[in-house]
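I'd like to ask some things about the structure below.
Of the protein chains in this complex, all but one are displayed in their positions.
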Amino acid sequence: MRFVSTQELVAGLAPGDLIAIPPDYSGVSMAATRALLRAGSDELRLIAVPTSGLQAELLIGVGRVAELEAAAVSLGEAGPAPRFADAVRNRRIRMRDTTCPAVHAALQAAEKGIPFMPLRGLLGTDILAHRDDWRVVPNPFTKADDPIVLLPAIAPDVALFHAPRADRDGNVWIGRRRELATMAHASRRSLVTVEEVVEGSLLAHEESAAGVLPAMYVEAIAVAPRGAWPLGCQDLYDADDVELARYAAAARSADGFAAWLEMFLGRTEVLA
Amino acid sequence: MRFVSTQELVAGLAPGDLIAIPPDYSGVSMAATRALLRAGSDELRLIAVPTSGLQAELLIGVGRVAELEAAAVSLGEAGPAPRFADAVRNRRIRMRDTTCPAVHAALQAAEKGIPFMPLRGLLGTDILAHRDDWRVVPNPFTKADDPIVLLPAIAPDVALFHAPRADRDGNVWIGRRRELATMAHASRRSLVTVEEVVEGSLLAHEESAAGVLPAMYVEAIAVAPRGAWPLGCQDLYDADDVELARYAAAARSADGFAAWLEMFLGRTEVLA
Amino acid sequence: MSRDAQAARRREAMLAAILRRLEGCRTIAVGASSPLPGTAALLARAKWGARVLMLGSRRHNSFTDGGRELFDIAAQGRLDAFFLSGGQIDGSANINLLGIGSYPDGLIQRFPGSFGSAYLYFVVPKVILFREEHERRTLPERVDVVSAPGTSPAHVHRPGGPVALVTGRCVFGFDRSAGRFSLESLHPGEDAGSLRAATGFDYDARDDAPVTEGLSEADHALIRDRVADEIAETYPRFAATLRPT
Partner (left out) sequence: MSRDAQAARRREAMLAAILRRLEGCRTIAVGASSPLPGTAALLARAKWGARVLMLGSRRHNSFTDGGRELFDIAAQGRLDAFFLSGGQIDGSANINLLGIGSYPDGLIQRFPGSFGSAYLYFVVPKVILFREEHERRTLPERVDVVSAPGTSPAHVHRPGGPVALVTGRCVFGFDRSAGRFSLESLHPGEDAGSLRAATGFDYDARDDAPVTEGLSEADHALIRDRVADEIAETYPRFAATLRPT
């Protein structure tokens, strides 16, 4: 585990890497996203855990993304994600539709080192009909006719997210946002931005230890105050709804998107 | 969720109930065990998550247990569990041997509402050879010859454990002992003893929320200070190694077991 | 009546209809992009202490096991009700959250995606469908893409499914064995003819369908005094529309 700059954090991402990203309400590293937009790798493959919003939208908008697996991409109350919708419609990205619990289950399969995980539901959907990597098998534990879907494990190359704090050992406090732990467990390596680094071990007391992702999963950490903006970061700050609405309106046109992006990339990270 | 006495807590257990119990180092309700030993139901079925020690040993010793599924029963450094070994050898209980991750996986299957979960390992063991409820199937995701074990879900009737604290809403703080959460999620209802009840909601702050089992899983809570004794309770108190060694020595004979049990049952719970 | 007043009346009818369908529910979850169901769920909490689990909220959210816990509690049978919408909802209660056109390679319009619908629609006992915009376009005979089917063959494991569809014009009940909607009530300002004209699919209807009852004065007071503030945490823009202007 090492501490690096946000730009160094994303420098290790290679074309074709499968990157796990959290939903907008969980802990999105918009700081790392900004670094990727400035000078990132192309041909990234994203797996949203299980949905994404502004992060996938921006990376798709600038053409960094070759493939996206997600249960949904949306800007929430601010509305649909225009660059995503446009890219899918015009087949500029390979879209693999899924459903939320299928992403969680497939990551848990990787976390547990099992090749697949069953999931109820899905039968009769057009999602299943177009997923040639999923299998429908008879439930071997009953004599009744009981088809069930098997999902192959998803083992990302990288988990990329933002968290409130880390200690100097590289333990990261994620609180009850445990999808971040599942992402990290399932991924080969985790790249994390944090609001701050605290003194003392987060594992020293049972109270704080309960919310920790241990350092053994973490490859590198960058300090990025307000690194989730304009999205929120747990109880530290809320999403900036005004900015998100501004983006949603701007991004309906290519020019508006470019203008907003210029603002976002030009913005010097606010140091707390 | 309601607050009850320890005796009332176990009164609802019925013959044949499948009860999930944690390992000695996690959060064993020895207070509820005492209540069960005094006036409990017979024909209990225990599932150790994934091992047990003093708790299973005592309940087996007095003949309360019809069936036990466990990866191991041991008194740790104090040595083997004599009443357990005696009961298995003389076939007074139905023993279902398993291995630690198989218990975790089967509970996770129940937690996720899936009928089974695959697990690596196990092939070629006499454990697998004698588990007629487990299946070996070809991995459907490869053309290679790749057998894998499928474990049916384990959905206990009750999860029974001890935790440091609860709030008045019935949220229980378990910290990083997350096997307690998995047990509770997988079980129809959870019966919990706690060291104390605290004011204010444990969910009110993200720091404490990270270690909480929410009240929606909890049927009843009893306050039992030092309720894990002679086992330990997280960072609050350690296992009483002297007492455990004393038990291990005593329980080699039926008379010694009876004498120790009399001491244990006679002991008035220490009120803090 | 102004457009705003009409919208407010329509919204009140929807809220009241959803609230009625939640009666008896002890645990209610609310997914993403669901301000109206969220408000109804918080009303259920205020009125009879229903447990509300709202995605995107910190205050109305006792989950501690990450994003999967909602799906896990549904699988465990702990969840009584959930809400789904769709870019299209058809007469068989199939929903479409994927897009308009030919899926996957010939879409004219792309929707956000299925979220958890392709799973929760199967396992939650009471799924209440909602779609404010009630037009032939949004409620067609047949959805372009099935992101989740309204019914399943008997052999498919499906303890859950749709119970009702609440729109900006009416309330439909859903008969799972028949696989059809039937009209339960019309919102103020609608009649049998206007409804048929606005609905793309066929449905059963009595001649004397009643008018959807609004919220009680007590409900209005609860919204004003409590629920508007509570929903504002997750849906600030929507909350503003609930507050008296």
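Every chain is named by a letter (A, B and C) in the order it is written, and numbering of its residues begins at 1.
Please note the rule applied: contacts are C-beta pairs under 8 Å (C-beta built on N, C-alpha and C of every residue); 3 or more make two chains touch, one makes a residue touch a chain.
Predicted model only: the values in this text are computed from it and were never measured.
Asks: In the intact complex, which of the depicted chains does the undisplayed chain touch?
Replies: Even though it is not drawn, that chain still touches A, B.
Asks: For a quick check of understanding: of A:V49, A:L213, A:A239 or A:L261, which residue touches the chain that isn't displayed?
Replies: Residue touching the chain left out of view: A:L213.
Asks: Among B:R38, B:H130 or B:R267, choose the residue that contacts the chain missing from this document, as touch is defined above.
Replies: B:H130
Asks: Just to verify: which one of B:R34, B:R64 or B:H104 makes contact with the chain not shown?
Replies: Of the candidates B:R34, B:R64 or B:H104, B:H104 is in touch with the missing chain.
Asks: I need the residue numbers on chain A that touch the omitted chain, in ascending order.
Replies: Within chain A, the residues touching the omitted chain are 110-114, 171, 181, 185-186, 203, 206, 209-217.
Asks: On chain B, where is the contact patch with the chain that was removed from view?
Replies: Touching the missing chain: residues 23, 25-26, 49-51, 70-74, 76-77, 80-81, 84-86, 88-89, 91, 95, 97-102, 104-105, 108, 119-128, 130, 144-148, 176-182, 234-235, 241, 245.
Criterion: only the chains that are shown with their structure count from here on.
Asks: In terms of Cα-based centroids, which chain occupies the most central position?
Replies: A
Asks: Please report how many Å separate the Cα centroid of chain A from that of chain C, as a whole number.
Replies: 28
Asks: Where the centres are mean C-alpha positions, what is the separation of chain A from chain B, in Å?
Replies: Going by mean C-alpha positions, chain A sits 36 Å from chain B.
Asks: Enumerate the residues of chain C that touch no fewer than two other chains.
Replies: Expected reply: 58, 63-65, 68, 71, 75, 123.
Asks: Of all residues in chain A, which are in touch with two or more distinct other chains?
Replies: 101, 105, 108, 119-120, 146, 148, 176, 234-235
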